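The complex is shown incomplete by one protein chain, all other protein chains being positioned as in the whole.
Chain lettering (A, B, C, D, E, F and G) follows the sequence in which the chains are written, and residue indices restart at 1 in each chain.
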Amino acid sequence: MTKKLMKGAEAIGEAAIQAGCRLFFGYPITPQNEIPEYMSMRLPQVGGTFVQAESEVAASNMLYGASGTGERVMTSSSSPGISLMAEGISYLAGSELPVVIVSIMRAGPGLGGILPSQSDYLQTTKGMAHGDFRLLVLAPWSVQEAADLVQDAFDLADHYRNPVIVLGDGLIGQMMEPVEFAEDRQPIKELEPKTWAATGYTGERPRAIINSLYLDPEELERHNLRLKEKYDAIVRDEVRYSSYGTEEDYDVLIVAYGTVARVCYTAIEEFAEQGIHVGMVRPISLFPYPYDAVREAARRAKAVLVVELSTGQMIEDVRLAVGAERPIHFYSRVGGMLVSPEEVIEQTTAILEDREVIHG
Amino acid sequence: MTKKLMKGAEAIGEAAIQAGCRLFFGYPITPQNEIPEYMSMRLPQVGGTFVQAESEVAASNMLYGASGTGERVMTSSSSPGISLMAEGISYLAGSELPVVIVSIMRAGPGLGGILPSQSDYLQTTKGMAHGDFRLLVLAPWSVQEAADLVQDAFDLADHYRNPVIVLGDGLIGQMMEPVEFAEDRQPIKELEPKTWAATGYTGERPRAIINSLYLDPEELERHNLRLKEKYDAIVRDEVRYSSYGTEEDYDVLIVAYGTVARVCYTAIEEFAEQGIHVGMVRPISLFPYPYDAVREAARRAKAVLVVELSTGQMIEDVRLAVGAERPIHFYSRVGGMLVSPEEVIEQTTAILEDREVIHG
Amino acid sequence: MQNDVIMAGFGGQGILLIGKILAYAGMNDGKEVSWMPSYGPEMRGGTCNCTVVISDRPVGSPVIRSPRALLAMNLPALDKFEPRVRPGGVLLINSSLIDREAQRDDLRVILVPANEVANELGNPRAANLVALGAYIGATKAVPLDKVEDVVRESFAAKPKVVDVNLETLHRGYDIGTGAAVEEVPVEEGA
Amino acid sequence: MQNDVIMAGFGGQGILLIGKILAYAGMNDGKEVSWMPSYGPEMRGGTCNCTVVISDRPVGSPVIRSPRALLAMNLPALDKFEPRVRPGGVLLINSSLIDREAQRDDLRVILVPANEVANELGNPRAANLVALGAYIGATKAVPLDKVEDVVRESFAAKPKVVDVNLETLHRGYDIGTGAAVEEVPVEEGA
Amino acid sequence: MAETVFSRPQGLIDVTTHYCPGCTHGVIHRLVAEVIDELGVRERTVGIAPVGCSVLAYNYFNMDFHEASHGRAPAVATGIKRARPDLIVFTYQGDGDLASIGMSEIVHCANRGEKVTVVFVNNAIYGMTGGQMAPTTLPGQVATTCQLGRDVEATGHPIRVVELLSTLRTPAFIARASVHDPLLSINAKEMLRRAFRYQVENTCFSLVEILSTCPTNWGVPPAEATEWLARNMLPYYPLGVFKTPEGDDRAPRPNGS
Amino acid sequence: MAETVFSRPQGLIDVTTHYCPGCTHGVIHRLVAEVIDELGVRERTVGIAPVGCSVLAYNYFNMDFHEASHGRAPAVATGIKRARPDLIVFTYQGDGDLASIGMSEIVHCANRGEKVTVVFVNNAIYGMTGGQMAPTTLPGQVATTCQLGRDVEATGHPIRVVELLSTLRTPAFIARASVHDPLLSINAKEMLRRAFRYQVENTCFSLVEILSTCPTNWGVPPAEATEWLARNMLPYYPLGVFKTPEGDDRAPRPNGS
Amino acid sequence: MPQIIITPNACKGCELCVQACPQKILGMGKRINDKGYFYAEVVEQMRCIGCRLCCITCPDLAIDMRVNGTMYHYFSY
Partner (left out) sequence: MPQIIITPNACKGCELCVQACPQKILGMGKRINDKGYFYAEVVEQMRCIGCRLCCITCPDLAIDMRVNGTMYHYFSY
């Protein structure tokens, strides 16, 4: 299968279509407009449907209805738009509907700016909305990985009956890279028929009711505990990450995700050229978070450096993983500014020479 | 000043009015309807204005406009309604507008139920919406404290130019207890004149622009870092908690907040009657979280027991505080079910006898 | 020392009101008090209840799973809450509307013909006050005069009903106290 | 080995296009590539740029602060990016529209009269191809034939323009290579 | 040998509803179920319950059902219908749900011409949450958030949803009916019949607003509630058909004034 | 000695806007500023910028200004006006902002009769985000999310906001104007004058929809854009006054059909 | 001959049927059903004209109607 040079946004759309997504509901917002634009053109070609919702609130509820019929559905948005979907996402999780949501982070808070950022990490991984629920969150660092994760996301969503968020930033959406789509891709999870879907009650199965309301607290408690079990299973089985430079010994471990990890990777290579070994763990699943991998990799280092495009969000998970065992340093650029390899090298060198690190 | 027996919801409304709140924008939702109902009656009596918004989305944006004029304004809602305010709250934080939001948690996710819960902890303290921002979060455990914290909330909001959330649950809203309002209450923070408010440009001051948009990433980065400094100041100066039974030595430390802490308090007293000492730290400010207090109190114990009405949310902050230093046990009821003193006693006893603890 | 009670019955029986009167009286007596109504699904269907706690220390949980006393104004209330009352606790049964006996034998059971008494006194809508009086008489949770004061206040608007209401309260009180010595054997005999 | 370049100029100059052609050629040459356009506020105002990275290892950051080469198609572009080019890097200046000299003396500077050349060839809208050719010639970032293939593909629709476009590309290429030996002294003399 | 001429439709499950005595939500449930039975589409119908007193409608209608978040039923309906155009999709919404928080969703659903049917129950109050003011609450009417009666100076006049939606250019069937009187219920059923038929024939979006009582929050006995409705709601909310897909544009023209 | 008969109003700061060449947002800015100057209320006016191409309006209007989240300007205006009734409050909103995501807020703001003025700029497209379909996009018109032209079967017909709002019972001034031709701009200014005057006199809510060009996303040179507007938009979006506080109810009546 | 069947435990005692009956042959009984409501009863079955207005009125489907033989339909429903 030949490689194709594609914009991240288009690769994401094409990946969804190849994964069998036939319905897209979305509302324009920079920097991910190319996704709905691509879907509006491509979906009709494959017998699918594109609906430009009147708002993100409506989009999330259209998603709710469509996925309740058992179809594979997707939406995409960026920070302010994702916030508007909060209530809808809580309903999706409460009703256990499998949907894929592509979130392309831009700088905030409020209207903020439209340039890349990672400042929605805590929102996406911990506090998206009210109620006890969790979202599966996958963070690609390249266009190819974005395409792959989107396809996996549909399988994971169906398998767990849970919303899955593919979390990227403006770079992922805008950049072009070679992409390859496997011709005969197989689901990564075994998928049961969606007997729960509301498609008309003919009596062959119990009435299908797509619902998150449980007025009886004992019932709701049972529901909450069932959900909890599901999330525990996800934590057990779906952790994803990759490690770099960890085959050698290293003094500093870098933890970074998404496109920022690419920048760090460049830095690591430049260190390598000077014969200095620096390790990196790149979380790919942000929920479930690779706590063990980060902890063990950190134990092999003298210090940890967390690099993100936020004033300090993923670092909370690194703290949960590493605790007081190792000093945890932090470097970031925010507001749409990007971290450069040069800056990572400087910060890392400072730690190696244990100079005071200038926090971004 | 005489005590008055008041419903929590009414005490909250009255406290706001006595703190100088003259505008309320809200949308009905159980279990906090008595707050807007009280305000709709009382505000006109004091020359204020009550507006029943068409939705929580609108309410949060009305709040945005009104507080931009420098007036003291408030809204209240419950879980699904709070989720709908997510985008608006991010704008409020980004534009640094001082508002007070009363959030009465009910069980979720989705429509869930209307009975008490604490399952919006992570949302409220960490991930309410997109962008790097934090909210000041205060959690009362009694009607009197609810009234006091609401009044403090207005001072804190004005002082820090930041939204403040008073986070309660159905019990706080519905129960009646004696309340006392100080006649000559003084602000707890020195308050500067709101020269930033948009009240018409006469040339005496620079044009007032209430805004969170910064298209230039360098500007937005500066803005984000300024906000970060503000949050750091809040973390430094506004931590609130109280401790119980910590004057004695104890083997088990309970950490709980809100009405759940009252239940634990009853348990602690019953232990005391049997001559068994159990300690408790009750966080009152959830952001900033009393990490140090919890850590130090935990170090004096053999084990920690976290009790919440969620499948495990505040426990994350307890882990951040205690790390691996002490075993952290967890007990909870969810879905609107309540924890009883008997259950807390059983769990605590189990830890004391170190039996396997049945997790709720 | 803590007194707590669950008062439960139909919607229209004025349960929440006597709960508030009790809480007020406790507050005026310098005690710590809390009053917690039922809300949520169980309200639909017309049943209603409240929990009142009166204590000389700050009130812990305002919701009591196992109360020290139960005032059951109708059968569903008795069915639902009787099993939860603390051993040795007080069980007041509105015998006017409930014709079954108590199932627990570890409680101090007091039969209160609340509606009959209220009707006798030509104050039919005040069965709730009879019950309140009986609870006070049986538990002495608060001094009677404190309750009287609150009753006076609450009905200040219509003075003529104050006296009959106080009388109604007293009749209940006597049942409560008297009961403390007589009712139980009667109960056994029943 | 990595080649990276920032190509920058006005909106209408076909900068993003030659960036894509370069990336495609790199990909077809079996290299790892990335193409990153500018987006956001700077777009308003009609300036536009893209960063292309061609490497034999997976591409790290697709955004390059200090590129190994700069292709400046207009003055604002030169002003903005010249200071950022890596010491020893390549600086291609569209001398048709930019009449100032390079300020850095630690760069290999190549003056490309892109518009003149394109006009000469009666292919006025292809100044961007002249520039692309010059970049290839100067850096050998990808083999010329790979670029030719992509050009053929991209203009497959209108075959008659293919040849002139290829010629345009070659003229640029010669300037790039030739430049590699001559331009610099000329530059010094200028 | 006797024949049953009136009994529970197949479309309704044989359980007692949680609705208050005399609440006409029950009548509207029955009319909708009867129409669905008559059209023979029950087995391919998916209903959508709102957030409101009818939040539990899925316990009463004998068909697949969907919950929707408050006010968003039309968006949920859009999702279902776009995913499965073969299904018959209807929403059942109260006036707070549809006319307050859900205004944007209903306008856009109608304007997109989604081939769904909306049953809009207007009882001029928020029932489930305990009687707060609705956009449809009448001038002077008392509610818990306007305890002195709705003041049109401060809160504006009641919204007439049917009139509002009738101005949209996209073809639709839009009508208003009432069930406070059995003879009008018969007419209401006819309106619902037409609404669903337009969907079954895949013609257009359809909405029927049905005036309904809320004795509990109006604070009157059921029998008086029907009179209250006739006296107060009918004059402001005229019954009838406002727009048909065949009919012409109902939008007002500029009147130069 | 020469007298200046036309120059920049005080209400506009002397900076170049970020608007594309020929975009009539600039004309509308000027008209609004001129009216505010003429009424002498600039020092007590607070404007509200939308999310859209005019998001930076606060950099151009020489008065206190507010940002609003996308579509919520009418709610923000409500908050400001209720807090400070002495201020003159106006929102400046595009058609995506007001008619799509902001539909609920504009309907309820108008229906509450908030004493604010809404300047509604209808350019039949999403400008800022790069030319996606708006609720106001015309049938067949090409946009990046309907690249084959708007298909009314799938997306419905364009929404006519002025017609929709005119049906509300609450008194208001509602009109539509255009600025694609200088003589019509003169009329547009008159409409704005009336709208703001109604607010200054504390009479009612006022909204003026103004047809505007988006040469960039329509993909035509400015001079052709004005013709495109005249040819395509005017027939569907008639100009004129649709509702005045003095005038009578514009809601359609049931037509029995 | 139309016959009204009221299911006592389905009735919530709202009295709407009593109001609706043109013949005024329905009334509220003195007995309480399982839900605690005084439920409606047919007082004069004989005078029933089978108009079904009570059935149509009842929000709780507490009223069914059966007829022996044919019967005149006052309206189509």
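We adopt the following convention: contacts are C-beta pairs under 8 Å (C-beta built on N, C-alpha and C of every residue); 3 or more make two chains touch, one makes a residue touch a chain.
Given the structure is predicted, the values throughout are model-derived calculations rather than measurements.
Within the full complex, the residue among F:T24, F:S69, F:S100 or F:T136 touching the omitted chain is F:T24.
Residue F:T226 is the one among F:T45, F:T144 or F:T226 that touches the chain missing from this view. In the full complex, subunit F touches the hidden chain at residues 1-8, 12, 16-17, 19-27, 30, 181-183, 185-186, 189, 215, 221-223, 226.
We take it that only the chains that are shown with their structure count from here on.
Each chain gets one centre point, the mean of its Cα atoms, and the points for subunit A and subunit E are 40 Å apart.
Averaged C-alpha coordinates put the centre of subunit B at 57 Å from the centre of subunit D. In subunit G, no residue touches two or more other chains.
Touching of two or more other chains is recorded for residues 55, 67, 69, 100-101, 103-104, 108, 112, 135, 155 of subunit F.
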